[in-house]
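These notes are about the structure you will find just below.
One protein chain omitted, others in place.
Then we have subunit A:
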Amino acid sequence: MRPFEQIVTEHGPMVLRVCRAVVGPQDAEDAWSETFLSALKAYPDLPADANVEAWLVTIAHRKAIDVVRAAARRPTPVDALPERPARAGRPEDWDGDLWRVLKALPDRQRRAVAYHYLAGLPYKEIAALCGGSADAARRAAADGVRTLRTTYPSPTDQRGVTRS
């Protein structure tokens, strides 16, 4: 079995991207921390032939839900206006504009997009995680990406100009 340190080095950055895309800059690091602490505890029992990436994304999926629920219970009101970029986390970490458009997607689409395009999970496994069929997961990812292409300005676009 590989030392857990190697799991963190190899897969930590991917899980952080997924957490950032699913829960946003403010809660991403909490979700990552909960994911890897939970993974460390369970690691000795992981079967030798397990797909480590899929295993980590499964844990991250559950922890992201927990973290968002806990955040919703916090007394601090969360800015709900999609027009204002959520830069409440660490603004240097990544572009708040991307989170603004990701956040506007239905949860199902945002997760399907993150798990497929950032974690490389097949649609069948995304369906096992999120419920529904593989085809439904494929459609959710495709719909999500289509919306992102129309709402997220590409780096060459002028800020504030929306492509149609």
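Rule of thumb we're sticking to: a residue touches a chain if its C-beta (ideal position, glycine included) is under 8 Å from a C-beta of that chain, and two chains touch if they have at least 3 such contacts; residues count from 1.
Please note the rule applied: contacts and distances are computed from a predicted model.
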| field | Per UniProt record, name of the chain withheld from view ["Dehydrogenase", "Galanin", "Methylated-DNA--protein-cysteine methyltransferase" or "Leucine/isoleucine/valine transporter permease subunit"] | value | "Methylated-DNA--protein-cysteine methyltransferase"
| said: Given that one chain is not shown, which residue among A:71, A:104, A:130 or A:145 touches it? | reply: A:145
| If you put the missing chain back, which residues of subunit A would it touch? | 1-6, 8, 12-14, 16-17, 20-21, 29, 32-33, 36-37, 40-41, 43-44, 90, 93-95, 97-98, 117-120, 145, 148-149, 152, 154-155
